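Working notes, structure below.
In this view, the complex is presented without one of its protein chains, the others remaining in place.
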Amino acid sequence: MSESTKSNHESFLEYKGKYRGILGWILSTDHKRIGLLYLYTMLVFFSVAAILGLLMKIQLIAPGHTIMGPATYNAMFTMHGIIMIFIIVVPGLPAVFGNFFLPLMIGAKDVAFPKLNLASWWIYVIGILIVLTSQFMGDGPPDTGWTFYAPYSFQTPANIVPALVGAFVLGFSSILTGINFVVTIHRLRAPGMKWLKMPLFPWTLYATAWIQILATPVIGITLLLTVMERTLGVGIFDPALGGDPILYQHLFWIYSHPAVYIMILPGMGVISEILPVFSRKRIYGYKAIVLSSLAIAFVGYFVWGHHMFTSGMSGRALFAFSFLTFLVAIPSAIKVFNWVATMYKGSLIFQTPFFWAVSFVFVFMIGGFSGLTLGSLATNVHLHDTHFVVAHFHFIVFGGTGFSFLAALHYWFPKMFGRMFDASWANMGWLIFFAGFLALYLPMFYLGIMGMPRRYYDYLPEFHGANILSSLGAILMIGGALIIIVNLVRSSRYGEKTNDKNPWGGKTLEWQADTPPTLENWEDIPEVTEKPYEYK
Amino acid sequence: MEKNAEHTHVHRDDEGDKLGMWLFIFTELLLFGMLFLVYAVYRYRNPVAFQLGGEELDVFLGTLNTVLLLVSSATVAMSISAIQKGLKKHALVFLGITLLIAVVFLVNKYFEWGAKIEYGFYPGGEALLELGHGTILFFGLYYVMTGIHALHILIGIGLFIYVFQQIRADKIHSTDYIWLENTGLYWHLVDLIWIFLFPLFYLIH
Amino acid sequence: MISGASTFVEGVNDAFLFIMGVSFFFLIGITVTIIIFLVRYNSKKNPKPTQVKDSVGLEITWTIIPLILVMGMFYYGYVGWIPMKRPPDEGLVVTANARMWSFSFRYENGRVSDKLYVPKDTAVIINLNALDVLHSFYIPAFRIKEDMVPGLANNRTWFEATKTGTYNIFCAEYCGLQHSYMISEVVVMEPEEFWEWYEDPDAMVEEIPDDADPVVLGRQIVERQGCVACHSLDGTTVVGPTFKGRFGETITVITDGEEREVVYDEEYVRRSIYDPDYDITVGFRAGQMLSYEGEISEQEIEFIVEFLKSLNE
Partner (left out) sequence: MSQEKPHISSYRSHVFVLAALIVLTGISVAVTTLELGRLDTLVAMLIAGAKAGIVLVWFMHLKFDNKLYTIFTVLVIVVFLLVLYVTFFDYSYR
């Protein structure tokens, strides 16, 4: 015991456990180290997938063959999708910031199952490795798109099975993280932290974790069935054996639509943390935000059909799904109103996390409004499977999850590393990234309205103009991303040291812990008496 | 816990462990739930083929396996009662019976599958592919669903062996039996799934 | 939105404009509000924040108002969409067949074309068939799109064109390597002109020379059936082997797992069209091509052979 008390004075970055060096990290059951492990893994794969995206945009800068052939292009957008969805944004915020800050924010020493938590990361890495083998084995990399739609996924000679198995394994990691978080939130809240005194980021993690638990098995079994169909010849979805390819789409989207909320809900939580701090104000409508998060998680489970409006479903189903889709728009609208109201009469502090948060609200609104156009039946028929959809989901998934991820990274950076990032570089990176983002994706709305389908390697000359703008935007945005990443990586090693427990003046519990936090976070577990965000 | 500078306070929370197990069970329920959904859709679309497919299966073997699983569920529940009362011997006996039944279940399954495979009634098998689409789907689902269920039985057997040894070594005892309790919950889940698989494949004509 | 040329355009555009109008109103309104807040309440100007109490009334207000608006959007979307789902009983029926990576259209009188020719102001009902994987039948100018699903019975869509002209048909559902080249056209003609085309048994697609050169006919069949999506005419390898310079050569193929030499002659061409997986040219994969039996006649194969011969020159 005495040894541990000693080590609890050192920061989690420095203490020496049973293992030294790299082993002290990849075998650590400390939630903070695991959070950083996820962060570094994601940084690597985000870079890979972002470069794939950039190459695709460069290919599309002019019609015809510019830098690659169609086979390469199709393999690239498949890999871009698989990495971005299954490896980056689905685990994204929960795995990195949930792991790191959930225990800190609710006043716990760790998550409920630390060993399971480490196992999740290992399963995650194994899943990634399996996915990667698909690139180097068999008859070429997968070319189905990340959706693996039947029956193309049985017919293509490409090496689909490892990608499916890898995604299945990644799903396992996601489920285990979800179980861990729900138990942690139920069992390990600090004394006095009633449910309605819990900060909003843990609340959104709670809603997210439930979706992870209840939706991920659906994709698991779907991918497994596809694997069996491909390897054993079991007839499930193959129309040649009597199966229904549309049923595959049902199962796929029963998971993948809620997965969108796995991606965006924690992002909403992050924004709900940052805005009050930088407005010096209590969050507006705390209960409304909590309720709307739970409502999104629940209703979001029953709207999957809006990904299939032109798939050949019955008209009755289209009607029902469109109606439910419009209902799920409301909780998101409520959140936006509450965020704006939080700024009202505040004392707004212009710093990098705040810029990210405000720009999040803006791009999230564009993403949401374009979603309304897609939820409406008449317009969806025209816009479905066009670049409009590509723009829409990048506004939500990249604009939403991506912006909130970067907001969270800047917001919690000093707590995580005990160092400050360079603010002027960070702000410049944000500005370039934001401008590039808009230039990249706004023209895609136009292209979609003009009728350019998605997953197009080549296009008719009439679509050329907007594609040039979009491709240039991609280059600009990658430039911005490079500045941000280089700045943060540099600052994490050489940035100005700080032991300030609370550099931004936050009111939630994590700002009462040491900077950077010690192994077990607290000498004494704090007692909670007030609601979060009680600015006077 | 390992002698590691990390997490020196040994944190024990049986209620939390049980909650975790329940959450895992929910995951499993949804996983099998989706298989039931696939089954429901295809049965709805191919009613006659599914009816005829069901008649091919051996009701006697199915019923036998159902009763076996129900008994094993009861014995595992009894072994929990026993350990709670501190009756180590009883607990071991009940657990042993459960383990034995699980193995017998798999043996039955082996004979059942074996007979069908011999006729060429397996996915991709020639005898099966000659039949109609509905029948291919029925037997595809039959193998997938009972197969994944059998996989869960196998995992259950592994868990039982581990728990059995832990009880023998007095690692699991009347004040710390969460491993046994969670294993029991898992086993009831396996039973729960079978309760639905049985009528869907063997009974409904 | 792009120019429209069918009866659905108005309903779709109305829904689009309504949703866009409401969206822009709120987007601009909220953005301007945020900017005003940023200016007025920044910490330099407003160093002391004023705490504001939550208001249940306000929360309900901004739940109810968007709810009403989205129900309006739902209604417009529904009204614009419902005619698409209700094809009339009478009309010109065309069967659209999609395969990797081409469309072909078969009329009730047996006419087959790679472009869709339709009369103006007439209901056209399209039966959608996919022969291999998912495709999607998308005509932006008509605002229609419907997936073509293998094995799905009674899958159809319909439209009534209101303007003559030529419009794009895209495959909107990703279908593999050449997905972005799976493009065709719909040609809307004056009804008289269309029926003339439709009933004229000799007229092939576009201008046909009267002496009907078999090489030209062969090329038209090859293009109409979409063979060139996979088999190039210039010697490059796409998905299957090229057509150029092959006819009459001795080639190595795999038959029943055994390598053997065959002559690329008329018999070989016929077998490859009707039973594509019988002989597989070394270096290519089986299962990529479907049989064209019933789609290409014996007579047409003769034309194709003439055309293939011409590629050797």
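Just so it is clear, A, B and C label the chains in written order, and each chain counts residues from 1 on its own.
Please note the rule applied: contacts are C-beta pairs under 8 Å (C-beta built on N, C-alpha and C of every residue); 3 or more make two chains touch, one makes a residue touch a chain.
Because the structure is a prediction, the values reported are computed rather than measured.
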- Task: Counting contacts across the entire complex, name the shown chains the missing chain touches.
- Result: A, B
- Note on the structure: Across A:69, A:157, A:315 or A:465, the one contacting the chain not displayed is A:315
- Considering the whole complex, which of B:40, B:107 or B:161 touches the chain not shown? B:40
- Missing-chain contact among A:302, A:446 or A:535 belongs to A:302
- Item | Touching residues (missing chain, whole complex) on chain B | 12-15, 18-19, 22-23, 26, 29-30, 33, 36-37, 40-41, 44-45, 59, 63, 66-67, 70-71, 73-74, 77-78, 81, 84-85, 184-185, 188, 191-192, 195-196, 198-200, 203-205
- Query: Where does chain A touch the missing chain, residue by residue?
  - Reply: 186, 214, 246, 250, 254, 301-302, 305, 313-317, 320-321
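Just so it is clear, only the chains that are shown with their structure count from here on.
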- By number of C-beta pairs in contact, which two chains lead? A-C
- When centres are defined as mean Cα positions, the distance from chain A to chain B in whole Å is 35
- Note on the structure: Cα centroid separation, chain A vs chain C, in Å, comes to 33
- Note on the structure: Going by residue number, chain A touches two or more other chains at 242-244
- Residues in chain C with touches to at least two other chains are numbered none
- Which of the residues in chain A come into contact with chain C in the complex? 70-71, 74, 139, 143-145, 149, 151-152, 155-157, 239-240, 242-246, 279-282, 284-288, 310-312, 315, 318-319, 322-323, 326-327, 329-330, 333-334, 336-338, 340-341, 343-350, 358, 361-362, 365-366, 369-370, 372-373, 375-382, 384-386, 449-451, 453-460, 535-536
- Note: in the complex, chain A contacts chain B through residues 1, 3-4, 7, 15-18, 28-30, 109-110, 112-114, 116, 175, 178-180, 182-183, 186-188, 213-218, 220-222, 224-225, 228, 232-236, 241-244, 247, 251, 254, 519-520
- Message: Under the definition above, what is the set of chain C residues touching chain A in their complex?
- Response: 1-2, 8, 11-12, 15-16, 19-20, 23, 26-27, 30-31, 33-34, 37-38, 41-43, 46-52, 54, 58-59, 62-63, 66-67, 70-71, 73-74, 76-81, 84-85, 132-134, 136, 138, 140-141, 143-147, 149-152, 155, 168, 170-181, 183, 285, 287-288
